[in-house]
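A protein chain is absent from this complex, but the other protein chains hold their places.
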Amino acid sequence: MQVTMTVNGEEVTREIEPRLLLVHFLRDTLGLTGTHWGCDTSNCGACVVLMDDEPVKSCTVLAAMAGGHAIRTIESMERDGQLDPVQQGFMEEHGLQCGFCTPGMIMTGRALLDRNADPSEAEIREAISGQICRCTGYTNIVKAIQWAAAHEAADATAGAGEEVTA
Amino acid sequence: MATVEERPIGFGRLKRKEDPRFIRGQGHYVDDVNLPGMLHGAVLRSPLAHARIVSIDTSAALAHPKVRAVITGKDLEGLNLAWMPTLSYDTQAVLATDKVRFQGQEVAFVVADDRYAARDALELIDVEYDALPAVVDARTAMGADAPVIRDDKEDQTNNHIFDWEAGDRDETDRVFAEADVVVTRDMIYPRCHPAPLETCGSVAHMDAVTGQLTLWTTTQAPHAHRTVYALVAGLPEHKIRIISPDIGGGFGNKVPVYPGYVCSIVGSILTGKPVKWMEDRSENLTSTGFARDYIMHGEIAAKDGKIVGLRVDTIADHGAFNATAQPTKYPAGFFSIFTGSYDLQAAHCKVTGVYTNKAPGGVAYRCSFRVTEAAYLVERMVDALALEMGVDPIELRMRSFIRPEQFPYANKTGWTYDSGNYEAAMRKAMEIAGYDELRREQAEKRAKGELMGIGVSFFTETVGAGPRAHMDILGLGMADGADLRVHPTGKAVLGISVQTQGQGHETTFAQIVAEELGIPPEDIEVVHGDTDRTPYGLGTYGSRSTPVSGAAAAVVARKVRDKARLIAAGMLEASPDDLEWEKGRWYVKGDPEQGKTIQEVAMAAHGAADLPEGVEGALDATTVYNPPNLTFPFGAYICVVDVDPGTAHVKVRRFIAVDDCGVRINPMIVEGQIHGGLAEGVGIALMELIAFDEQGNCLGGSFMDYLIPTAMEVPDWELGSTVTPSPHHPIGAKGVGESPNVGSPPAVVNAVIDALHQSHGVTHIDMPMTPARVWAAMQGRPEPPQ
Partner (left out) sequence: MQVPAPFEYERATSVDHAVALLEKLGPEARILAGGHSLLPMMKLRLATPEHLVDINDLTELDYIREEGGEVRIGALTRHRDVLESEVLARHFPIFAEAERVIADPVVRNRGTVGGSLCQADPAEDLSAVFSVLKAQLVIRGSAGERTVAMDDFQAGPYETAVGDAEMLVEIRVPVRAGGGSAYEKVERRAGDWAIVAAGAALWIDGGTIADAGIGLAAVGPTTVHVTRGEEALRGQAPSEEAFAGAGDIAAEDCSPAADTRGPVDYKRHLARELTIRALRRAAAGALQQEA
């Protein structure tokens, strides 16, 4: 069957088997290997991408189901050479070690801040509770997302300040 | 612009050099490797734990239009590859021939055009089994009536593998006989699994024309694997290239050579195409190297209020093949460090290794070669003793610690601890925790029927294997090489033999060279993981990267610095003895303006002018570091738990960890390593278990059953540090990767026992302390983990 969806802002059409999982469509068909997989039972969250701006486990979505929808992967986060604050936060706060869970964590972090610009520590921990990290023990992932929240707030304030003076 | 403080040239909190690719999703892991014409392999695994193979019919699979090859044990027998040596001098089946010996054992290998077709083809292979009784408890396996699992081995008439002892049994008996207090505990360190987020796999490419085998694979020990493949497959070692690209976590799971890797190589040889094999999560949990599975009987003795003796008998469950990785002379790894941090008068241990119908393994999951088991044993025994004596658990430890002036300390089982300052670390942990305040709070809560527990653990590890005279794996000495090249423009490339799986070697090893030479870390490229481009070494595990390869990196950088001195002396027309070093340059004593930077020396080393007599061109050096001893990091951990009296659910409220790993190359990375290991320890203590039923069915084969902590189950870690350098290590560093997994499970267990002892009389609960098992203990009926 044929499927058409938007991936990182671009429309793509491919011939696929109905059973092809979205994670394999992204990795193997489109060559976007930034999204990973780590389990068989939808528990680990290494495969998290955004579908219509919401985090989903792409190992539990058929590529066919994603037809007509907008998918965003880690590859879309840097724009025009500018890292997303969430990506920057992970570097600033040592929020990654082996990097395998990192794309999924970054996508969920991004989606969280888009809905809630100032999440508490408890809210961050809950938001990432569907994703496993074996390396970091989570403390620095929380700090990374907090760094991004603080920096986006600061930029917003700075932006507002400029408007006032102008 | 970053300041010098933010971007230290040398040790310090340097942000990681490897991060830019990972945060963009541009890491290059084995499953990201895609080669033209690449095929996909899948392993057919046994559904039974113990059975004779009656027949295997692969015809339907071969007839599948997308299948290129199907390999069975019989096919491998023809190539003398059906069995391979393990890292413990045993043998392991690559593909089963006569029998299957654990559920999940490899039986056949399919090679197909894509991974979906390979998976479909597995269902087309018809295997007829004749079931045999399975034995999954090591104690039962030692019984006279137990089925013999390794009937493939000549002279094997039972399931016994080895007996090993350390310490002086007679002296220990004497000390126990004269003791004031003796406490006994039986405890199990249950089978758990490192479960890195990336599973194991390989892409094998045998080029038929050149005879070159390139294997991309998830390995923590690329050079050791290369040598093993040369020995096992009879391939010339200089034509084998192992590439360990980015690895998504190892924790010891990626040390062994797995049958799937061998099959991918055979598949590539047979089809003439690259073959990728990536295991799924159930394969990872049911067939790859598990951890622990030690059944221990411990006894501890006190005299005059101090700990004086410790003895332990252990049954070690090794699964169906003895495939543990540890130095040859230490079949139970470094378990004899069970003497811990205490100045004992005597100690003795005996370990008996046993076969069972379970996956092979045992040494994994940040265990430092069984130090996790040893530390658990001693720290639980010390708490049991404190309980019996009615003494505060910290007080008892303080009285019994090895004192600073006793180092280097020769313990009762043959180790020489390099350095330690235990009381300082313990006091620091107490301060961060607010220990006295916690005990007051506990008293108040107890009065209200609330169950709060405070658990302490103080561990001393032995890591950094090791001196080649004593330590080898499969006859390969555990020395590590390092090579350093400084280019004409002053940029450097450091080749190391260890392989990172997230520990940040690309940053920390650059920092070691930066510290020695004053070259900024961003000007130092660390090369690792490709056996064609790096010096030989035994790999990353047992926290050996910093103690051994870190030492090699420092030594090789010093060699470069020494050579630079000679060249600088020539350039400055001075005697080398008249030069002094400040980070980054040699200068003339008393005339600091007269100096040459390392970059200037590098250019001159490659330059056209003559060099001093006896000095060859280029600014390079190599070394192979043979460590004189192991290193002994230590730590003081305090865990605070709250147990729900109605549901028996355990919540870890706080966890304080003070670690002393000697000199810290990058405190940010050290802290990250500790955070991760603490989370693993909480998981082991509360929820992680690879269980089996009586038929040998593995009950922990998915992440629905093998539970790993999420961000909800762990607190914000509270860390502290003390620094007691290692006197024999070139930079005084000890290594720390495994310490948090060593020290944390006993702290959590001690905390839960502390919560429940007074109210419910609980004296021990085996891990994992799930709500059901805690509740059973509270009812006076503690249950075993399986």
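All chains are identified by letter, namely A and B, in their written order; residue positions are counted from 1 within each chain.
In this section, a contact is a pair of C-beta atoms (placed from the backbone, for glycine too) under 8 Å apart; a residue touches a chain by one contact, two chains touch by 3 or more.
Note that this is a predicted model, so its numbers are computed, not measured.
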Identify the residue among A:5, A:48, A:101 or A:141 that touches the chain left out of the display. A:48
Check the options B:125, B:141, B:213 or B:687 and report the residue that touches the missing chain. B:687
By the document's definition of touch, the residue of A:7, A:61, A:91 or A:135 touching the omitted chain is A:61
Which residue, B:202, B:460 or B:770, contacts the hidden chain when the whole complex is considered? B:770
What residues on chain B make contact with the chain left out of this view? 115-116, 119-120, 123, 280-282, 646-649, 687, 691, 699, 704-705, 707-710, 712-713, 770-772, 775-776
Suppose we count only contacts with the excluded chain; which residues of chain A make the list? 1, 17-19, 21, 23-24, 37-43, 45, 48, 54-57, 59-62, 64-65, 67, 108, 126-127, 129-131
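Please note the rule applied: only the chains that are shown with their structure count from here on.
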Using CA atom averages as chain centres, what separation in Å is found between chain A and chain B? 30
Could you please specify the touching residues of chain A with respect to chain B in the complex? 17, 19-20, 24, 27, 31-41, 43-44, 46, 73-75, 77-78, 83, 87, 90-92, 94, 96-103, 106, 121, 124-126, 128-142
Show which residues of chain B lie in contact with chain A when the two form their complex. 15-16, 18-27, 29, 31-32, 34, 115-116, 195-199, 246-249, 251, 280-282, 501-504, 668-669, 671-680, 702-704, 708, 710-712, 714, 716-717
